[in-house]
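First, the structure itself, so that you have it in front of you.
Missing here: one protein chain of the complex. Every other protein chain is in place.
After this line comes chain A, so read on.
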Amino acid sequence: MDPVISVRDLWKVFGSKAADVVRSDELRGLSRNELRDRTGAVAAVRGVGFDVAPGEMFVVMGLSGSGKSTLVRCLTRLVEPTAGEITIEGENVLKADQKRLRELRRNKFSMVFQHFGLLPHRTVIDNVGYGLEICGVQKAQRAQRSKEVIDLVGLTGNEKSYPDELSGGMQQRVGLARALAGDPDVLFFDEPFSALDPLIRRDMQNEVIRLHREVGKTMVFITHDLSEALKLGDRILIMRDGEVVQVGSGDELVGAPADDYVRDFVRDVPKSHVLTLKWIMRQPRPDDALDGPELGPDTVVREAVRSVLSADKPVKVVENGELLGVVADEEILGVVAGEA
């Protein structure tokens, strides 16, 4: 399947000499600080490339200043990239003129913001319908569509409220509804839940998982919170100083960190919640009894603990009828004990 979003060698450099920086191989090679000291330019995004598959939930994770917010703004050209290539559904976004760009924004993709970006002078239903209004959709039709997405995000009954009458979580539901109203193919989330309380954040994460399942849209989700990334992401891209450090699924990041930076990051993650059996299984030894129960290689360790510990023989890890390896008490305990 062709990727929905394809990004190649994307650069965003701030400063008057931005264009020079991306043209020079020497300057491209410098670290962020060296570059700033030499040219005064700040490279927020440095040669980033990745693909997002249709219907995938793709998470970009990094600490503040890692360039992740700039990256997502480059994808929608809210920030104009300095160099590189962005293809969304086969169309080169950077080649689009202002008119085409507006069409893309109106129909193909939309964004949810960290601080919601709602219009304080409009009611919920008018906020949700804003995107349709600027496309020239008639009022009755607008109201009907807005009502649908308001119901979809669980805001039924709040149509006539103003944003400042709602809690943070509900305001972000309005932001979500607004992004969904135009029925875009791709949704971008810029740290949408970092301004919310932990409990509400958990609700909203579940809400996004539910919506992702129900509407099946491709989503790019920016966060600085590793547990949020692991919870939501089909795949996760870790950014540092504007560069990609590693791209992979949650268990790949925890099981095979690309470098010390990622290793340090995932150190406190409860491994049993993330790792699957394929990461801890071993080749069967001659003395292993091979008539024990079977589990798939993508079974999460936490869910396998009971079966493995209660069986008196090692559990076989089997995929498509092929024996990949075995897991016994010692492997399970190694993971669980390692967390303590």
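Note that a residue touches a chain if its C-beta (ideal position, glycine included) is under 8 Å from a C-beta of that chain, and two chains touch if they have at least 3 such contacts; residues count from 1.
Note that in this section contacts and distances are computed from a predicted model.
Considering only "Basic membrane lipoprotein", "TetR/AcrR family transcriptional regulator", "Formate dehydrogenase subunit gamma" or "ABC transporter permease subunit", the record for the omitted chain gives "ABC transporter permease subunit", by its UniProt protein name. Which of A:Leu118, A:Leu237, A:Ala304 or A:Val317 touches the hidden chain is settled by the complete complex: it is A:Leu118.
Considering A:Ala19, A:Leu63, A:Ile134 or A:Ala256, the position touching the chain not shown turns out to be A:Ile134 (whole complex).
Among A:Pro3, A:Gly182, A:Gly292 or A:Gly325, only A:Gly182 touches the chain left out of the display.
Note on the undisplayed chain: of the listed residues A:Arg23, A:Arg102 or A:Arg306, the one touching it is A:Arg102.
In the full complex, chain A touches the hidden chain at residues 73, 76, 78, 101-107, 110-111, 113-122, 130-131, 133-135, 162, 175, 178, 182, 188.
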